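This structure is in structure tokens; I'll ask about it shortly.
Every protein chain except one is present and positioned as in the full complex.
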Amino acid sequence: MGKFEHNLDVRYYETDQMGIVHHSNYIRYFECGRMAMLDEVGLPMHKIEETGIMLPIISVECRYKFPARLGDRLKIVTWFNELPRARFTVMSEVYNQDGQLLVEGSVSMGFIDSATRRPIRCPKTLSDLFAQYLNQ
Amino acid sequence: MGKFEHNLDVRYYETDQMGIVHHSNYIRYFECGRMAMLDEVGLPMHKIEETGIMLPIISVECRYKFPARLGDRLKIVTWFNELPRARFTVMSEVYNQDGQLLVEGSVSMGFIDSATRRPIRCPKTLSDLFAQYLNQ
Amino acid sequence: MGKFEHNLDVRYYETDQMGIVHHSNYIRYFECGRMAMLDEVGLPMHKIEETGIMLPIISVECRYKFPARLGDRLKIVTWFNELPRARFTVMSEVYNQDGQLLVEGSVSMGFIDSATRRPIRCPKTLSDLFAQYLNQ
Partner (left out) sequence: MGKFEHNLDVRYYETDQMGIVHHSNYIRYFECGRMAMLDEVGLPMHKIEETGIMLPIISVECRYKFPARLGDRLKIVTWFNELPRARFTVMSEVYNQDGQLLVEGSVSMGFIDSATRRPIRCPKTLSDLFAQYLNQ
């Protein structure tokens, strides 16, 4: 429990002239994994934003082990080891169809009140919900 | 008068595994050319949007003659043959540093009131401004 | 028979500051639909390219009816009305989860020998395969 999986196929436009997926796209794959996690938890991002909260990114780190290529079906694994407070750190791994780890990293988000654009703590309704899915 | 030029370099992430700029990026280059045109006219897009108007895209067409590659410095030529009314059609051409025509096309936009999200006619202040730059 | 369907979710990074999917991304959705069609036909693009053939884009046209938004699950419908010869024209439609037509368009591709980078006719093995899937 606590690890979420999301599959996606490499898209042609995501490749570059090295013949592999451009490194910036894994940051986007991480986001796809986080969005799918929020969907599964029952709180998709567009619903969160409708409540007047935005989650801007504070930091990203990403280590590249092995390239993805066109024709690869990727598995994005997403989880979090700590409950969100002022920030929310989410871990990500990307595997190919052979189970090979391609990329791993983490992304930290903050919480912002959309109206004031000021930082807030993670609302209790969210952190209570996330508490059920903490990776342990 | 009436034709606007904007230069940009091919970016690495815009190439694909054919070793050329991915075709979807020329649609984005067209946009860069239009934005630079609006800057030159003295009415950058973010200023237009601050007045409560948005310009969603209605149609795009694009013909590809010759590929752009990494290392190319591109010239985007942008102009319009008719004043904006309910819609605004902008023509675009992309050339490389050798003066070779790579891509040509056009993009039509509408005008939307941001508050109501309803279509409006092009505001007179805008069409008066554009009238000075009509390609003839 | 003859129409292929592919589902995809709007990705956060595909939205723009109008709060809708940026128009350039539908060109990429079209491509996703074409790639899924090739997969279903049993001839994925990376396999085609391994045989030394590339399919560069010759023209694109796209008409935008209604915007896609974050949270939308899109259906890409893809088909072709004529067999590939010197070029291959593929039609695309994008629908949202309510069955509303968002965008329609077409993309024409050529065939290139990867080694010589010269145009060729569509190889018979490909056109024979496609003949089974012609939309009629």
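Lettered A, B and C in written order, each chain numbered from 1.
We adopt the following convention: a contact is a pair of C-beta atoms (placed from the backbone, for glycine too) under 8 Å apart; a residue touches a chain by one contact, two chains touch by 3 or more.
Computed from a predicted model, the values in this text were never measured in an experiment.
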| item | value |
| --- | --- |
| Shown chains that the omitted chain touches within the full complex | A, B, C |
| Footprint left on chain A by the chain that the document does not show | 17-18, 20, 23-25, 27-28, 31, 49, 54, 56-64, 67, 105 |
| Positions on chain C where the hidden chain makes contact | 12-13, 15-17, 19-20, 22, 24, 70 |
| For chain B, the residues touching the chain missing from this view | 9, 11-13, 28, 31-32, 35, 44-47, 49, 69-71 |
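One rule holds in what follows: only the chains that are shown with their structure count from here on.
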| item | value |
| --- | --- |
| Maximum centroid distance from chain A, chain identifier (CA atoms) | B |
| Chain ID, smallest distance between chain and overall C-alpha centroids | C |
| Inter-centroid spacing, chain C versus chain A (mean Cα positions, whole Å) | 27 |
| Shared interface positions of chain B, touching two or more other chains | 17, 20, 24 |
